[in-house]
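Every protein chain but one is kept in place in this view of the complex.
And now, chain A:
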């Protein structure tokens, strides 16, 4: 009896010591916008999965905290962070100056380009203002692709803004869109791979100018959560060094 009590006290204090090891970094909630295959999406039985989810869970495990994922629509994802609905955003968010005024970013954890996608029989060869004149372009509302397309082609083309990438793909299939502008891995996964032969990329992959396309995807935190961001940065470099990062990358971006 007494022995058990001592044992449980021991376990308890061990747990407390383990807890204090990362005392300043508490368990957090992470906001994510789904579906955005292959970065974050649900399996048919409703499980959250994807590159961001796996990497995020691995980072949390490395830091030694519990992370809970909160699903939030993209167009309200930064205000949701500021309203404390969650403590971080890990949802394919590109680091750029405009966002940096609102949030604190981790180091970039992946740097994918954007690209134009069109039906395989599309006549558009080079996506410039001349050939996109009068065409309907699909983008996801509030993304950097939206900003880029709005500023570059908003005056000549018909920009259709969708709440989710899925709605956009549906309208692409329906023939309502002439061309769509997406993060390259997402377009590859949702259009090219899943509808074999129906779609192609048009022109080069785009990651310039930096003022639009930023410096890669980062995890976003509230400005004052510098310690939390630091903990994630450390964990990220550990995972890159020990090969975990490469494993996760290979799982989702195998050619």
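Simple rule for what comes next: contacts are C-beta pairs under 8 Å (C-beta built on N, C-alpha and C of every residue); 3 or more make two chains touch, one makes a residue touch a chain; residues count from 1.
Here, contacts and distances are computed from a predicted model.
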item	value
Hidden subunit of the complex - UniProt protein name among "Arginine ABC transporter permease protein ArtM", "Ubiquinol-cytochrome c reductase iron-sulfur subunit", "3-methyl-2-oxobutanoate dehydrogenase subunit alpha" or "Putative zinc-finger domain-containing protein"	"Arginine ABC transporter permease protein ArtM"
Candidate in contact with the missing chain, chosen from A:37, A:146, A:183 or A:225	A:146
Per the touch definition above, residue among A:44, A:134 or A:175 touching the missing chain	A:175
Full-complex contact with the absent chain, from A:25, A:70 or A:163	A:163
On chain A, residues whose C-beta touches the chain left out of the figure	74-76, 78-79, 82, 99, 102, 141-142, 146-147, 160-163, 167, 170-171, 173-176
